[in-house]
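The complex appears here minus one protein chain, its other protein chains still in place.
Note that the chains take the letters A and B in the order they are written out, and that residue 1 is the start of every chain.
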Amino acid sequence: MKKHPQLLSLFAFIALIIFVVVPFVPLILSSVSFSWRWPDVLPESWSFRAWEYVLNDGRTWQAVGISLWIALIVTAVNILLALPAANALVRYPVRGRWLFEAIIFAPIIIPPFISVMGIHLTFLRLGLTETVLGVVLAHIAPTLPYMFRAVMISYQTLSADWEDQARMLGARALPRFFHVVLPHLLPGILAGASLSVLISLSQYLITFIIGAGQVVTLPILLFPFVSGGDPGIASAYSLLYAAIAIAALVGMDAALKRYYQLNKAPQDLAKGGKP
Amino acid sequence: MSDLRIIDIEKRYQAVQPKNDASFMLRPVRLSIREGEFFSLLGPSGCGKTTLLKLVAGLLQADGGEIWVGGENLTNVPPESRRFAMVFQQSLLFPHKTIEDNVAFGLKMQKVGKKQRLKAARDMLEQVGLAGFGNRFPDELSGGQQQRVALARALVANPRVLLMDEPFSALDPGLRKEMRELLSRIQKDFRVTVLFVTHDRDEAFALSDRIAVMGDGQLRQVGSARDLYERPETTAVASFLGLRNILSGVLKNSRFASSDGTIETDVTKQLTDGAYFMVIRPEAIKAAEGNQLGHVSVSGIVQELKYGRGMYSLKVNAGNQLLECVVTTTQAEKTAVGEPINLLVDMEEVWFLKE
Partner (left out) sequence: MWRKSKPYLLLLPAAATIILLFFGGIFDGLLKSFGYFPAIGETELNLAAYDRLLHSASFWESMELTLRVAALSSFLSAVIGALIAVALFFLNESMKTNSPKAWHRLFQLPLTIPHLVAGYIVVLLFTQSGFVSRVLAAFGWIDNITEFPVLVNDPFGWGIILTYAWKEAPFVSLMLYPVLSRIHGSWREVSRVFGAGNWQFIREIVVPAIMPGWAIATFIVFVFTFSAFEVPYLLGVTYPSVLPVYSYQLYTSGTLSDRPEALAVNMILAAITILLGLVAYYFSKRWNVLKGWG
């Protein structure tokens, strides 16, 4: 091991590449193949017809739009719910803290479709099925715990002294929040938001039950193709879907990095946060 | 006049306890601090001095009592509206704002125009010796510079009272001294009322017009540095101020005898008979022989000899009592640890306490 570290790490690297990257090869090939019969390893001829179909179809962009729209609303609601709750649990002595934590973290353990199937008929009666609002409501429980956790960790690194200092400089509740608390929480909020968006984007079953096929998000649009449709189109859709999920994540990450560069800040606030 | 008046302010522990005295975090305090005065709260950690400071600031809710400035009752005014300023132990500069924006923050909260507040900030930075640092970020400054910025930020909005919670305790000793001088100068220039919390006796003595010594959640004694040091009211205050020569004994017919028999002497002060503590400042003892008027002679064995700042401090074992005194270098050279020594105590300078 010590004699051939270079060789060993080369081997490790290749193994990792095979595990992570190679699985995407047939997906990519299939999306640009024209006819690809067994036992050809590479397609006989190439074509962008699947991509043309996918990218020119209005339903695709509608689904992308609705998926992102739902994910954004869900995330915004999560931020509004998680901020005060995390503040309360970190800053105040709360009786029955374990109960509140158990309630908020429960959807991580109990699969959300159990709740959604139970509430389905009630939503039907309230006219919430087949609506974006209904789907948003269904997406909140599985995503909120992740946002809550991210914000809570951020709050824990913000000493109350910072807010006291701002008060002593004459800052009322709102300026205090925007000038002191929010800049510190922002990285945590962004981390929570990327998880929230990612999880919302990947919900198939609960979207299908509540949306009843009328709210067509990307997974809903994708499913008929991957479960026995045209492999080319299914592959193109899969790649698009994965790309949007990754883009959402990378975008949040880039926003975070840019924020650090512009304001070089919140890490330091975290560093000096606990005197 | 805008004196700061603290009227019977008190704070109890949050946990509900049986009705006894132990439930007080801070027993009712009554203090009046004159406008422009430098007033220090001095005491060991956990004595309630920071609690009192935060009650004055409004950051803690008092369980009773009132805070007044001049004719205005501030008891129920939230801290952000009291027009007080506060400097904490950490500089707490907002890391995402430049130095200039940090200093101007208080004025921004008062909705002062941008040009005006940035000019005020730059002027203030000049006052604390940081002209030209305005565009930097806090993490580019040293600890001492950061604390100067914190001071500038606190003063720029012209506060009625400046509260300071051990602002220099995180700095190294040399820097601390420099900061004290800066603070002293600026406080006089701006005539700002300062309420200063510290556990450092020298710091309080160097800066303050008056000092309140605190202990066990209450005020022990208020006075000037000299008052406190030369006329402590209790042995607790005396020993906190570093006076270790405290002899218990009995006064009868104008004659005091310490209970361990070390000292027995006539007392000229008018005191009723009873049990007393005799407090002897180290400076009231000199190494000399013979009889001098108004002095009492004590002999003992030198136990420790330590050099410090041009003088030797001496610990002498006299009977069962350890006496601390200071002697000159010449006197110290004549003796050594383990040798007998004769001391004279100036009875004019000793102080008798009931408790």
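By our rule, a residue touches a chain if its C-beta (ideal position, glycine included) is under 8 Å from a C-beta of that chain, and two chains touch if they have at least 3 such contacts.
The model shown is predicted, which means the values in this text are computed figures rather than measured ones.
Q: For the chain that was dropped from the view, give me its touching partners among the shown chains.
A: A
Q: In the complete assembly, which of A:Leu55, A:Ala76, A:Ala106 or A:Leu182 touches the absent chain?
A: A:Ala106
Q: Using the document's definition of touch, tell me which of A:Val54, A:Ile119, A:Ala171 or A:Ala193 contacts the absent chain.
A: A:Ile119
Q: Pick out which of A:Leu55, A:Ala88 or A:Ala160 touches the chain that's been left out of the picture.
A: The missing chain is touched by A:Ala88.
Q: Which one touches the absent chain: A:Val32, A:Ile70 or A:Ile140?
A: The single option touching the absent chain is A:Ile140.
Q: Applying the definition given at the start, please give the residues of subunit A touching the unseen chain.
A: On the side of subunit A, residues 1-2, 5-6, 8-9, 12-13, 15-16, 19-21, 23-27, 29-30, 38-41, 80-82, 84-85, 87-89, 91-94, 100-101, 103-119, 121-122, 137-138, 140-141, 144-145, 148-149, 152-153, 198, 201-202, 204-205, 219, 222-223, 226-227, 231, 234-235, 238-239, 241-242, 245-246, 249 touch the unshown chain.
The rule is simple: only the chains that are shown with their structure count from here on.
Q: Centroid of subunit A to centroid of subunit B, CA atoms only: how many Å?
A: Distance between chain centres: 55 Å.
Q: Quick one: which bits of subunit B touch subunit A in the complex? Just the residue numbers, please.
A: It is residues 14, 57, 59, 78-81, 83-86, 88-90, 92, 94-96, 105-106, 109-110, 137-139, 153-154, 157, 163 of subunit B that touch subunit A.
Q: Enumerate the contact residues on subunit A facing subunit B in the complex.
A: Residues 93, 161-162, 164-172, 175-176, 179-180, 183, 263-266, 268-269, 272, 275.
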